[in-house]
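For this view, one protein chain was removed and the others were kept in their places.
== chain A ==
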Amino acid sequence: MPVIEVTNLHKRYGTTVAVDDVSFTVEEGEIFGILGPNGAGKTTTVECIEGLRRPDSGTVTVLGLDPTSDRGQLRQVVGAQLQESELPENITVAEAIDLYASFYPNPADPAELMAELGLTEKRDTRFEKLSGGQKQRLSIALALVGNPKIAVLDELTTGLDPQARRDTWQLVEKVRARGVTIVLVTHFMDEAERLCDRLALIDGGRVVAIDSPAGLIGRVASEQTLRFRPSSPLDESVLATLPDVTDVTRDGAHYIVTGTGNLPYTVVTTLAAHDVVAAELRMDQASLEDAFVALTGRALDVEAA
């Protein structure tokens, strides 16, 4: 049974349509990504889930609650990490976590939470003195301190350096391991690909596709490309006639083989049978980014037609 159901959500600010028509469901225990470019309507969508905004039309149900009319109950079970939300500059890490813990009926143990998020050493550090990564960890701690069933994380790693981003990703996986369902808003393809079980691609206030990262990639690109330099001369036709291969071209000493299915296995075993080793072997697969460009591009073409 889904824990979040969004059906035909529509929200406008004045004459600007922020969310045109968005529907999706989030299952218990998964990391559900909402991926799209800036201004696609991602944040507005999750703000309707968090009860911060009232939809103009459509319905949102979170754990059986209506975020607008059952806001009081909703806030006890949904933890939020807001985009660009800060804390008073002089509050310490421990004070902030203690304070937020006091807001909830069954809070997590602040000391344990700090330890889990690697904030124990920083417990007496003021918010303004924290690094970007530490601020985000504190922000996650505050989203989790009420022991929520669902955590909504909006643009979690924006502005973080690569190491802090990777650390934050591990943290999100740890949170999910505690049984918390996670809704992750991001415009980073690599983040979505790495973390999400399923994703909704949103563009221009509409859902373009919902699938697993691999499923989305598979929709646009079934082909893979192998590039290698054979250790000894080899007739191209040996590869070109293989069942999975669609194309073989040469680029100087390198061969570029395009194909589908179990292409790497087929090619490498065939080469081995001819006593050829594939040197400098590289495999290119479509990424989520390719999928996104292809999917949104196609959607735009359809509208134009």
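Rule of thumb we're sticking to: a residue touches a chain if its C-beta (ideal position, glycine included) is under 8 Å from a C-beta of that chain, and two chains touch if they have at least 3 such contacts; residues count from 1.
We take it that contacts and distances are computed from a predicted model.
Missing chain, UniProt name from the options "Transport permease protein", "Malonate decarboxylase acyl carrier protein", "Sigma-70 family RNA polymerase sigma factor" or "CoB--CoM heterodisulfide reductase subunit B": "Transport permease protein". Of A:Tyr13, A:Phe103 or A:Tyr265, it is A:Phe103 that touches the chain left out of the display.
Touch with the chain that is not drawn comes from one residue among A:Gly64, A:Pro88 or A:Gly159, which is A:Pro88.
Residue-wise, the contact with the chain that is not shown comes from A:Val78, picked out of A:Val78, A:Leu184, A:Leu239 or A:Val257.
The chain not displayed touches chain A at residues 50-52, 72, 75-76, 78-80, 82, 84-88, 90-91, 95, 99-100, 102-105, 126, 142, 146.
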